[in-house]
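With one protein chain held back, the other chains of the complex are shown just where they sit.
Up next, chain A:
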């Protein structure tokens, strides 16, 4: 046996590729629960939650990437995560996220008062995105 099989991880967004690495373990959260991908996993398609994707770099260390939804596709030991936005932990703009959080909270308040269900739902999604970013960057 030569080298251990690895997974090539590639996170793409409309603004280009955010993260590329090879690893032996990726943990991400789908809409129904966490999923861990190791080499030679069967081909998988999964919808991702607004949460972090963790990519193992060394024995104990993980790279964390904030993704806002999207989906992942795994086949032939290549994992592609396709999301409308994604940031590495060091790239997260905490101030921006904080502002986005406040804005989203305000929108939720307004939407509740006007009973605008669509707006409420959208505002909740942006709040989740903001909280996700903040919680990852604070670790």
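Just so it is clear, contacts are C-beta pairs under 8 Å (C-beta built on N, C-alpha and C of every residue); 3 or more make two chains touch, one makes a residue touch a chain; residues count from 1.
Following the convention adopted for this analysis, contacts and distances are computed from a predicted model.
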{"item": "Record-based protein name (UniProt) of the chain missing from this complex, from \"ATP synthase gamma chain\", \"Peptide/nickel transport system ATP-binding protein\", \"YIEGIA protein\" or \"ABC transporter permease\"", "value": "\"ATP synthase gamma chain\""}
{"item": "Touch with the omitted chain, as defined above, among A:17, A:94, A:114 or A:135", "value": "A:17"}
{"item": "Touching residues (missing chain, whole complex) on chain A", "value": "12-17, 30-32, 35, 42-48, 69-71, 73, 75-76, 80, 82, 84-85, 117-118, 121-122"}
